[in-house]
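With one protein chain removed, the remaining protein chains of the complex are shown where they sit.
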Amino acid sequence: MDAELLHHPAIWLILGGIVMGFLRGAPRVLLSLSLPLVAAWLLWQIPEGIYGGVPFLDYLLDVLQVDRLGRLFALVFMLALFVGSVYAMGQRSRLEVPAAFVYGGAAVGAVLAGDWITLFLFWELMAIGSTLVIWAGGREAYPAAMRYLMVHLFGGVVFMAGITAHLVGGGSLSIEPLALEGVAHWLILAGVLINAGAFPFWSWIPDAYPRASWSGMVFLSAFTTKTAVYVLMRSFPGAEVLIPIGLLMAGYGLIYALIENTARRVLAYAIVNQVGFMIAGIGIGTEMALNGVAAHAFAHIVYKALLLMAIGAVIVQTGKRDCTDLGGLARQMPVTTGFAIFGALAMSAPLTAGFITKSLVLQAAADAHLTWVWLAMMVIAAGVFLAAGLKVVVFVFFGESRDLDAEEAPPSQRWGMRLLALTSLAVGCYPPLLYDLLPYPIDYQPYTGSHVVFQLQLLLATTVVFFLLRGHLVKMLGSLIDIDWFYRTLGPRWVKVMVYGVSIEIREVVLVLMRGIANLLGSLRRHYGTRGVLARTWPSGSMVMWVALLLMMYLALFYLS
Amino acid sequence: MRLDIILRVLAKLLIPFALVFGLYVQFHGDYGPGGGFQAGVIVAAAVIFYALIYGLPAARRVVPTEMVQSLMAIGVLLYSGVGIASILLGGNYLDYFVLGADPVSGQHRGIFWVEMGVLITVASVMLKIFYVFAGRRRDAEEAEE
Amino acid sequence: MLTQHFPALLVVVPLMAAPLIVFARRSLASWLIALLATAITFGIAASLLAQTLSEGTLVYAMGSWEAPLGIEYRIDAAGAFVAVIVAAMGLIVMPYSRVGIAAEVRSEEHYLYYALMMLCLAGLLGILVTGDAFNVFVFLEVSSLATYVLIAMGRDRRALVAAYQYLLMGTIGATLYVVGVGLLYLETGTLNLADMATRLVDVGDSRGVLAALAFITVGISLKIALFPLHLWLPNAYAYAPSPVSAFLAATATKVSIYVLMRYFFTIFGATEVFDARATGAILLGLSLAAMFIPAVVAIFQHDMKRLLAYSSVSQIGYITLGISLDSVEGLMASAMHLFNHALTKGGLFLVLGGVVLRCGGAGFDRLAGLGHTMPVAAFAMVVGGLSLIGVPGTAGFISKWYLVSAAMHEGQWWLVGAVLASSLLAVIYVWRFVEVAYFRAPPADHPAPGEAPLSMQLPALAMIAACVYFGIDATWSSEVSMRVAEVLMYNPGVGQ
Partner (left out) sequence: MRQNALFSPGKRLWHTLLAALLLMLVAGLFVESHPHFGIDAVPGFNAWFPMLACAVLVVLARGLGRIFGPREDEDGR
């Protein structure tokens, strides 16, 4: 076992998270702030390479693999944990932040995993950690947490089936690009896509995330889907099937985000949209595209967390979640409003992280001469700015005041937002900060005249359209039936019918069978005089009947076959 | 109590013979048909006979319940003790060959004690079952009082 | 050298402890004797496992009469592995019992409880160690008779009915088994298992042999509680005193599974029962039914003990599924799950025993809010539940992994789906406990019980901790399971 494993940042994050669960007050806050920094420092100390030698099952696991791609994702996750902890300092739940550290630590472990089994182990830990984070959202979140857990455990078993099949079939233990041949690889793809929120398993994101606490969703938005994106980048770069899958997700996310009324559900749909964008980028598969996807994962975590923090602050202040109940908060919460506007702009405006990352993916599509993909990505870029940026900011913070009792967000929350805004700005103003960390060497200049001008054209045009169509947007606010309706409403009804209905039927069938057999064996029973004994208690009788049936079945099959 | 004088007298006469017959069956078991199980049943039958004629309390005075229970344990211990003894003397479990100076006397000694264990256990278990069933109502009434 | 007598002493020590306890009568003294006896027994079992792993099969001639003339005790890695599970469970349950039975068994019957536990232990170990088909039946009855009485000791009056039903079923099972052995004796003229295995090759699959196989399979299936012959099990586990539930859940069915494996692979192995006849197919069908139907039933239970009991029936399906695959990998997965499930279910029942002591029952109405009133116990239950599901980091995951791999080796894709789908059902019934323990408020008249006494908590937590340990470091368990599978598959009883 390699000594470097002692420096594995994921292990420290997870252990720290568990310890944190037993702390209160200042020590807990201190630990939550220092842990991500310590983890980042640890990660920085480990030279690139593969470390392992941990025996598990029949394999020697390469638990830790440090390379550029994994390190980038891990660092981003640590950033999200740090900023999230700052923001969540006032969180009353004793469970949420520790659970978030287990969750985030597992995500770090997953992106630093050198083999499939380690990846899967951290994958499952993530599912548990994230369920706990949702669960900390309170009583209303419990059923959603359960549904979330079921989806992820289902994804986990599909993933596991794929991995076992891959390994049993002689596949390599280390995570290498897969050819998408044979059931094993399709199962792996399916398992990962469930975590990414692809059709038809996308509704868990808008179902579960918005039910987490005001700070919980900030953590949730960062890890699960991005880890899935990371795994796809490693194992299926350039798999063409990912392009339609990603674009479908993006389109779904857009339309539903446009209609959705609850602010954080809008942002949840926007997550599906943006993850779809990234998955389509992975499908393109060139170095440029993969660089773009990795970079955009970072930018997306930053601006989505910023928007979620702003909305979270609003929820804390007002207790309201729906666009129709909110409005005019700009006067009461000017700082928060400012950060929210910045968050919307950080999706793609020049001088922010979104600008220098999204254009990479678009450029990759253009370079690959994928006309339709490129056009679709343009639509996505404009649409998400409209649906998740302008719509949320304007409906929540502007317009007529609702006479809501609200004050400015407390300092801890403002600091969380400030840090994210600064990160986005720093990377946006000085792209090499991010570009130097990307997996492949990069030769791309985001700040050319045409890039800036065309991007501004797009943003301004979208804003104009938004103001022109805002009447329509308001009228259609609501919620649509989503895939989750099938398992939330239709499913339970079905199960009830099946379980209760069938069990009654089984009982009747058994009774009829019993009677038949009792008649058949009647004379025998009389002969042995056991009739009274056996017939008196029905359950014992039924047990014996099963014995007889089974014995007869065996004998019949043996003699007939 | 008044009309069963013949039974009582006969019982007094027969029970000693029954017990001796039990011992005969027991010891004959070394060489021919017989052995601890049958002998145990006969011995128990003698006591049960006594109980039938003279009543359960009388039988319980002669062979108390506690004694029966201890005898059950003693029988099993005797049996397994022989096994342990043969291990201590260097043989396998229940290896009678090592129990005596020569194998034949060893076999003899081993089978004797083992059969004795069987007799004690079987007799006491039979008695215990009889006591439990016969004393069911009586014990329950006593418990109520 | 005393070690050479270990195969015999494994049975003799608990067997002698029983009458000693009857002598002692006092609760404390009988407890001490039982504790000492189980500790020695466990030591013997562990040493036997080490010996069989390094030296292969151990043969011990009872009374120095060599087989097939005399009865021989014959133990190999497979038997010793299960023996270690049984003895370890006995050793864990004994310290637990002192307080554990205080509330559930009348104090003047305590010595009987310990004596019966010793008899049950002796019987179970005897099944594992003996090399004689009829002797298996004798020990089966010894353990079963002790079990019936132990179940009947439960405080609930329904325990009597449960014990009676189990007695009925157990007797039928044992009778079927003995009929099967009789038929085999007719065909082969021997009762020695190793001898039987060699002679069966010549006899081939005559009708008598097939009938014997059918009778033995059904008889043992009854003792295993293989669906649909499981009907006695839920009541027996639910109404027995808590330590008894834990002990039985971890051992009784497991030993029967061992017997089934023995007969299928070692005795009938050479006659190709699986290939030529439908044995494997039937077992497969029953296993699948077991994995799903009782799991759904478990979901609808309102009593934690019953829930766990139905979950046991469902988990037994995994074990028999591995057997039905008829491959070394499948057998290995079965052996693995046999061990892991014994750990998990034993631990869960032990924890639950503490809860029952404090809350006065295992009904969901009494367990409500357990996460707040007994946080340690509730957490331990959740960890055990995770192992039932097969979450990574718990023992359950390891067995699930090997089972899935084994199915893959056989190219049975759809079985993989079935195994994984069934584990999702486990999620639901485990979640039901989570819901009750954490989301419901404690009942108003709840006496705010506090944790179970330490003497109960420590053994229970040790089991749950072992459940996690063997989920992380499965080196030992997987190596031994592999040996067990190889012994059962390739070493048909003959030769050293």
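All chains are identified by letter, namely A, B and C, in their written order; residue positions are counted from 1 within each chain.
One rule holds in what follows: a residue touches a chain if its C-beta (ideal position, glycine included) is under 8 Å from a C-beta of that chain, and two chains touch if they have at least 3 such contacts.
Just so you know, these numbers come straight off a predicted model, no measurement behind them.
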Touch partners, limited to displayed chains, of the chain removed from view: A
Contact partner of the left-out chain, one of A:Val38, A:Leu57, A:Leu425 or A:Leu456: A:Leu456
Residue among A:Val151, A:Leu173 or A:Cys323 that touches the chain left out of view: A:Cys323
Sole residue of A:Gly90, A:Gly399 or A:Gly541 that reaches the chain not shown, by the stated touch rule: A:Gly399
Selected residue (touches chain absent from view) among A:Val266, A:Leu473 or A:Leu551: A:Leu473
For chain A, the residues touching the chain missing from this view: 143, 254-255, 258-259, 261-262, 323-325, 327-328, 366-367, 369, 371, 374-375, 378-379, 381-383, 386, 394-395, 398-402, 448-450, 453-458, 460-467, 469-482, 485, 488-489
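Keep this in mind: only the chains that are shown with their structure count from here on.
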Two chains joined by the most C-beta pairs in contact, as defined above: A-C
Closest chain to the centre of mass proxy, which here is the mean CA position: C
Chain A-chain B separation of Cα centroids, rounded to whole Å: 75
Centre distance in Å when chain B and chain C are each reduced to the mean of their C-alpha atoms: 36
Set of chain A residues in contact with two or more other chains: none
Sequence positions of chain B contacting 2 or more other chains: none
Residue numbers on chain A that touch chain C, as the complex places them: 55-58, 120-121, 124-125, 128, 139, 142, 146, 149-150, 153-154, 157-158, 160-161, 164-165, 167-169, 183, 499, 537, 539-540, 542-544, 546-547, 550-551, 553-555, 557-559, 561
Contact set on chain C toward chain B in their complex: 2, 5, 8-9, 12, 15-16, 18-20, 22-23, 60-64
Chain B residues within the chain C interface of the complex: 69-70, 72-77, 80-81, 83-84, 86-87, 91-97
